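My questions will all concern the structure given below.
Removed: one protein chain of the complex. Kept in place: all other protein chains.
Letters A, B and C name the chains as they come in the text, with residue numbers starting at 1 for each one.
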Amino acid sequence: MNGYFAMATGLAERVDQIFVTFDHWAVTNTPEPLRWLVSILLIVVPILAVFPGLFALTTVLERKGLGRIQNRYGPNRVGPYGLLQPIADAVKSLTKEDVVPRTADGVVHYLAPLVIVSTAFLAYAVLPVGRNMIAVHLDAGLLFFFAIGSATELAVFMAGWSSRNKYSLLGAMRAIAQMISYEVPLILSSIAVIMIAGTLSPEKIVLEQAQYTGIFPHWYVFTPWGFAGFLLFMTAAAAETNRSPFDLPEGESEIIAGYFVEYSGFKFALFFLAEYLEIFAVSGLGITLFLGGWSAPLSFLAVIPSWIWFFAKLLVMIGVFIWVRGTMPRLRMDQLMNFAWKFMLPMALIDMVCAGVWRFLPGGALWVVLRWLICAAIIVVPYVALARGLEQGRKIEQRVYRYAEEG
Amino acid sequence: MLGEGIVKGLIETARNFVGSYVDKDRLVTVQYPEERNPLPEAARNFPFLLYDGDDPEAGLRCVSCHICEKECPPRCIHIEKSTDKKPDFVGKQQFYPKVFNIDVSVCMSCQICVEVCPFDAIRMDKEFELSTDDRFGGLLWTKKELAKPNEYYQKIHPMEAAETDARRAEELKQTQAKAAAAAAAAAAKAAEAAKAAEAAKAGNGAAGKEPSA
Amino acid sequence: MSGKSMMEESAIGLDEQMGATYGAGRHTLKPDAEHESQILEVAIGPQHPSTHGVFRMDVQLDGERVVRLKPVFGYLHRNHEKIAENAAYLAAIPYTDRLDYLCSMTNNWGYVLAVEKLVGIAVPERTEYIRVIMAELTRFQNHSALVGFLLQDMGASGTPLMYAFREREKILDLFEAVSGARMMCNYLRFGGVRVDCTPEWLEETRQLVGRLPRFVDEFERLLRGNEILMARTQGVGVLPRELAVSAGVTGPMLRASGVNYDIRKVDRYGIYDRFKFRVPLGEHGDVYDRYMMRVLEMRESIAILEQALKEIPDGPVQDPKTKVRGLRPKVGEAYGRIESPKGELGFYLISDGTMNPYRYRVRPPCLINLTILEDMCLGLSVADVVVTLGSVDIVMGEVDR
Partner (left out) sequence: MTVSFVLLALLTLSAAVAAMSMPRLIHCALALAVAFTGLGGIFLNLGAEFVGLAQLLVYVGAVAILIVFAILLTRGSEVSMRPGARSAISGTVIALAVFAVLAHAVLTSGVSRMATTAVTPSNRVQEIGVTLLQQYVLPLEVIALLLTAALIGAVILAWREKSPAAQEGAETR
């Protein structure tokens, strides 16, 4: 019995580490002078293959999911269940004419999609997609992630400015203002995690969470500060990646497509790709910080390989993004800013305080409940107060209507 | 509280998401070329000309009266009257259209031509898969394309066709009865005339071979 | 003169005219005097996803704030009135379908009512009920589609619109079953309707009407109380009561500004005085009120439909004395107006005793409601302009005719 169990665990371990083992094997079996090349290729190629593949899958999922939310079928003509739709889309966008406006700044216009895609790819360098599966072992991985993320703003600006289109310029200004504003709560909400974990390395943060009490994991989302932080982080992430309800930079009903209105064909596809890559990256980071990264949700489920867990969580996050997109209208620019500075920022700061309190309260048997209550109160009370402030400041209320008297 | 309405909305969309898999009422889309909704009896698209019997030329009901041409709001009908006449279904000599064209790129499917036609000659079709790559010729329908047998009409608008057919049968019967009556009257008249002739003959004494008819 | 400059000239002419009509209420926001900022001129439309057709707004922006907005109409002008003046009375009915192509039934009714007044035709009892049923179904589907479009303009990725269209589909199926066409119904006739509706059709309609409240509830759960919706619409695009009255605004838009004016109650045309229904009134006159007016009116429409479907009598549907074809009214004039889903839809006819009207004039609610767009939009951001325009409920087919 025990033997079988050990064998099963060993097998699970082997499957879990299959990519790592393969990587190791491939590198050690290449001749010395080429090793660096092989090891780099083994890092870069999977990222370049897997995440654009996920992008292709997501475009179908999003369209089908939105369709179902809206009581439609969604694409179902190309291939089984419409799964080959992205291939058709890719062929279409590749064969489409690449229109560059006559007055556009050619070089910048050309470079913008390249910059945005390359920065989007760079962010995956520090994302642990499985046990021991991370491209670059950076000690300051989180810092790297945010530094790279901030470079996309420049690319957005390049796209918006070089197109010489009023809509695209407006879109770019919106996008940059929004990205800068929401970067603050994004980083602040992850600081809470950094404080508790005591490290900037995503790998270590995941390892910290991949422990179990009984069968339950130590994910940060199961703490008051972690839960609030997770919501704040994902809200900021939605804004950072221009997802609904914060998709103002490309609000098609107002400024048509925002900063990439003058892009067509493959360049447009690149923007599209970059946008989704950013969503995956930032969702992946959210998973890493709060949802235990690649760790299994219950201890006995750890037999399922860690990378499957990571991608499963990622798909769930994508699903939530699609769901939100199918439900909500878009905010206005000033409301967006108000929300960022008057709600998200204070909440993120309070969340940091809460994390500090959590860290220093003792963890004894009696204290478990008390600590929970204290920290929950630290979050909920300001939440209610801030929400009140937001609503009353702009007199938003559900109205009761009267009817004309008969006469 | 902030977020309450948003959560409610999310629940609603989730219900619809699930509902679209289980509830036919929520998923009204029809997968068109494979699946088709049956068109209601009253559905209309573009007009066509009716003919009785097998020969579209001989059986065409249109008598080239130009009423539809005049009443057509976008004026998409063009008729040229024949110089000779041919008998209609009751046997009356009528003109027929030498040319009857409908420009369906102009037609707005309003059915007024059908309403105003006193001869039940024009009716609305239900056929809607009419795309063509010839903008001009392909959308200008001539008598040949327009003429369709009465059986077709009975197929696409059964109730309406039954009513029309009944009315026409009644009309035919009446006409026939009238004709019979007329014939009878004529026969009676003839008989009378014959009688008179007889009498005259008798009176005149002049012998003549009279048809006994 | 080239086409472009002509267009510009006509736009300026319209502008001056508007200024002269109610110049007092009009004020152009000055950009910040202290910090001279650049005014950005943006042409929203004619090719723009949320101008509801080919419509242009020349907007001057200070930052994202609108300081001037010039609506430019006429891209969809089809000579509707002149065509009708050169056609027989009957031939104008299918053209009215194409005015506001979402509500052909009510358009038919407005025109038919004018002709009936002109000639003096009495309408059979059953027909009156059928007309009310058709008009209220039209109102329901128009309002639900409008709410969907409004939310679409707000960026809700089409979900409410698709729900609205799901129900609209069923209503259009009913229209098709009785009139033969889904949108261009061409159903009403002088002194009646073209064909009677079958008992099965009435039964189906009863079932559908029974399901409609569920749909409105669902709509409300999805939208009412949504913080983003409220934040986007409350206090935006305010139309004050006085301005609304003086500009001749009608329909739900006027009632959202708190004016109790519903032609169904005022004129009691048809048999509307037999039904019990209430007229909802707004207070603030903002986009939210206009949105809520539509939702509340949808419920009232359901109430009317339920009553009408219960009480509908048997009988003929066409006045036998009326000559539909070749109508030659006596010399005279008539103005028939109804409460179309968008506002007061009026048809003014002058007859000179011939086969076709001497003058045929449409009072389109969309155009007149649209003329005060600038007054509602000054000081707002582009995003709000789009939402405000969406809340006016325009169909360019009716605006430009």
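Throughout what follows, a residue touches a chain if its C-beta (ideal position, glycine included) is under 8 Å from a C-beta of that chain, and two chains touch if they have at least 3 such contacts.
What you see is a predicted model, and the numbers here were worked out from it, not measured in a lab.
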Chain not shown: contacting residue from A:A140, A:I215 or A:L298: A:A140
Hidden-chain contact residue, picked from the options A:I69, A:I116, A:A135 or A:I148: A:I148
Chain not shown: contacting residue from C:V238, C:I263, C:C366 or C:V392: C:V238
Contact partner of the left-out chain, one of A:F19, A:F55, A:Y124 or A:W161: A:W161
Positions on chain A where the hidden chain makes contact: 105, 108, 138-140, 143-144, 146-151, 153-154, 157-158, 161, 173, 176, 180, 183, 198-200
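Just so it is clear, only the chains that are shown with their structure count from here on.
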Arrangement of touching chains [line / ring / star / complete / other]: complete
Between A-C and A-B, the pair with more C-beta contacts: A-C
Approximate Å spacing (C-alpha centroids) for the pair chain B, chain C: 36
Separation of mean Cα positions, chain C and chain A [Å, integer]: 43
Residue numbers of chain C (touch at least two other chains): 159, 163, 166, 222, 224-230
Residues within chain B bordering two or more other chains: 2-3, 6, 9, 12-13, 16, 26, 28
Contact set on chain A toward chain B in their complex: 65, 68-73, 76, 323-324, 326-328, 383-384, 387, 390-391
Contact footprint of chain A on chain B as seen in their complex: 1-3, 6, 9-10, 12-14, 16-17, 19-21, 26-29, 31
Residue ranges of chain A in contact with chain C within the complex: 66, 69-72, 166-167, 170, 244-245, 247-248, 251-256, 325-335, 391, 394-399, 401-404
